[in-house]
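Here is the structure we will look at, set down as structure tokens.
Just one protein chain is left out here, and the rest sit where they should.
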Amino acid sequence: MTDVLNLTLVELVEKIKKKDLSSKEITKAYVERSEKSKKLNTYITEDFKNALKKADNFDNSPDFDKKLPGIPIAVKDLFCTKNLRTTAGSKILENFVPTYESTVTNNIWNEGAILLGKLNCDEFAMGSSNETSFFGNVQSPIGEKLVPGGSSGGSASALAAKLTPTTIGTDTGGSIRQPASFTGTVGLKPTYGSCSRYGIVAFASSLDQAGPMTRDVKDCALLFGVISSYDNKDSTSINFKRKNYLKELSKSMKGKKIGIPKEYRLKDMPKEIEKLWQKGIAIAKDSGAEIVDVSLPNTNYALPTYYIVAPAEASSNLARYDGVKYGFRANGKNLIDMYEKTRSEGFGNEVKRRIMIGTYVLSSGYYDAYYLKAQKVRRLIKNDFDEVYKKVDAILTPSTPSSAFKIGEKTDDPVSMYLNDIFTVPINLAGLPAISIPAGHDEKGYPLGLQIIGKAFDEQNILNIAYSLEQEIKFKNKMNDWWM
Amino acid sequence: MTIDLKTVKHISKLARISIEEEKAKKLAGDLNSIFDFIEKLNELKTDKVEPLASIAKTTLKLRSDEIKSQNIREQILKNSPEDNKDFFVVPKVVE
Partner (left out) sequence: MSAKESDYIIKRNKNNYEVVIGLEVHAQVLSNSKLFSTSATKFGAEPNTQVSLVDAAFPGMLPVINELCIKQAVKTGIGLKAKINKRSIFDRKNYFYADLPQGYQISQYKDPIVGEGSVVLDLPTGEKTIGIERLHLEQDAGKSIHDIDPQNTLVDLNRSGVALMEIVSKPDLRSPEEVNAYIKKLRSIMRYLGTCDGNMQEGSLRADVNVSVRKKGEKEFGTRCEIKNVNSIKFMQMAIEYEANRQVDVIEEGGSIDQETRLFDTKKNETRSMRSKEDAHDYRYFPDPDLLPLEIKDDFINDIKKSIPELPDEKKKRFIEKFDLSAYDANILVSDIETSKYFEEVIKNSDVKLSTNWITGELFALLNDKNLEISKSPISAKNLSKLINLIKDGTISGKIAKSVFEIMVTDDKNPVDIVKEKNLKQQSDPKELEKLIDKVVNENPDKVKEYKSGKEKLFGFFVGQAMKASGGKANPQLINDILKNKLK
């Protein structure tokens, strides 16, 4: 592997600014490696020719004041990219070409970056293993036939396999943090409202957030600073003062109070997960942090709450995929027949399952018992965090209850698949920020992640804590490029 | 709470997704196991709890009454499955 591919995003930016590397050199390296890595099935749409052209253009008239000058980046296929096919991993958008750009990706291109292509994901972001995509499963570079996690599986896999120097994903119930944990990479789900949802194919509106997926915490801080912005085209976007997250990154743990929630200690939790957690706690303590035992009493109700709220919102958000205005349309003898066939053929099984759940929990007679109840429990979950944050600055937990599993291992049992999100889901329900950093390996040698949860809009703090732990842990992904 | 085949058919009609008999049976099974899992919420007493309307302590931002979007008919119809430059075309509704 050439040196270029081993540089972090921050290092690449430095090298470009110093003219040690050209955009063309970097882009070419990534394009070549990507072309040799089709087995991983990380790309749905490649835009390599255009990327190389754009790289040339950049080199001809470079702007070194940008934050991502000439950097090639591939993004999750949930972000609408102007004039480049955007599918959301679904047949129903198989040939959809947006005439507009999402705000988050627009922010990235405005800072000089170049689009490499669109990365595979679970259909409509519904999944935890990237096994529900119409465009086929993604394999993890960690090991053959391993899932990369999901729904941002293509992003995590491409990132870990070094097919893109950095990337962005979306996280509704853990879709950035869980694949980050499975692939030994860093993933941040920001505070709800800090990154615009405009132009992102919607799954569950009150939970979706775009976020950076990177090789290390510094890269994460840089990329977060680029994508986070107030957008008046998104009514849920929050106007708060954004920091220079990279500049203010600091390792100091002195005086920080880290909460350890007892409810995250699952019954029958694998020993390796507990070991990892203890390792994280010890490092934090040694670095000067105060460890505080805390309680988040309603943690166990988070997953059931999520599996009411998310499908309910999704069932409504996906109603627009009806074959009328864009996307796949099946032949029907009348309008209703057309709708039913289009949506039956256009959506995969997991999506259909969730639409059914969502439709049911909102339906007449059930709204109070399910959706309204879930929104009330959501408040209880948020209140738990508010209480705990009176005593601590951040919370430390494992990211996932296991390492990556094999493709096909959990596809028969939807509930066992849902349990993957047990540590990540409460954070989305409460709208808080959380970052997953790789912290160790299990017996099989697969990566495991630790999650740092912060207060709302306090990304700087969790980035700092993550940075501090990362520097101590010195995690290295054990990869052998098995697919090449 | 058991979800039977009749319910699956009713929901699929509401959701405008056609489901074959065999698939409907499997779906009923899946939905039942998911709902068993969701039913856990019944353990909690939430009568006096306010539902969470929004995470942020902010209110709806208001936009001024300006026309910013121009005639973009070509763009709007560009991805349409039928080839008509003025309208969206769909099969007739059966009244």
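List of remarks:
Note that the chains take the letters A and B in the order they are written out, and that residue 1 is the start of every chain.
Convention: a residue touches a chain if its C-beta (ideal position, glycine included) is under 8 Å from a C-beta of that chain, and two chains touch if they have at least 3 such contacts.
Just so it is clear, the model here is predicted, and its values are computed rather than measured.
Although one chain is not drawn, the whole complex shows that of A:K39, A:K285, A:R320 or A:K476 it is A:R320 that touches it. Checked against the full complex, the candidates A:G199, A:P212 or A:P433 give a single residue touching the omitted chain, namely A:G199. Touching residues on subunit B toward the chain that is not drawn are 14, 16, 53-54, 56, 58-69, 71-73, 75-77, 82, 84, 86-93, 95.
Taking the complete complex into account, residues 80, 86, 88, 93, 96, 98-100, 102, 197-202, 204-206, 232-236, 312-313, 315-316, 318-320, 322, 324-326, 335-336, 339, 359, 362-364, 367, 371 of subunit A touch the chain not shown.
Heads up, the rule we're going with is that only the chains that are shown with their structure count from here on.
Between subunit A and subunit B the centroid-to-centroid distance comes to 23 Å (mean Cα coordinates, whole Å).
Across the complex, subunit A is touched by residues 3, 7-8, 11-12, 14-19, 27, 30-31, 33-35, 37-41, 43-44, 46, 49-56, 58, 60-61, 63, 72, 75-76, 78-81, 88, 90-94 of subunit B.
Taken in their complex, subunit A has these residues touching subunit B: 96-97, 99, 192-193, 206, 232, 235-236, 238, 298, 300-301, 303-305, 307-308, 315, 319, 322-329, 332-341, 343-344, 347, 352-353, 355-357, 359-361, 363, 370, 372-380, 382, 413-415, 418, 430-431, 456.
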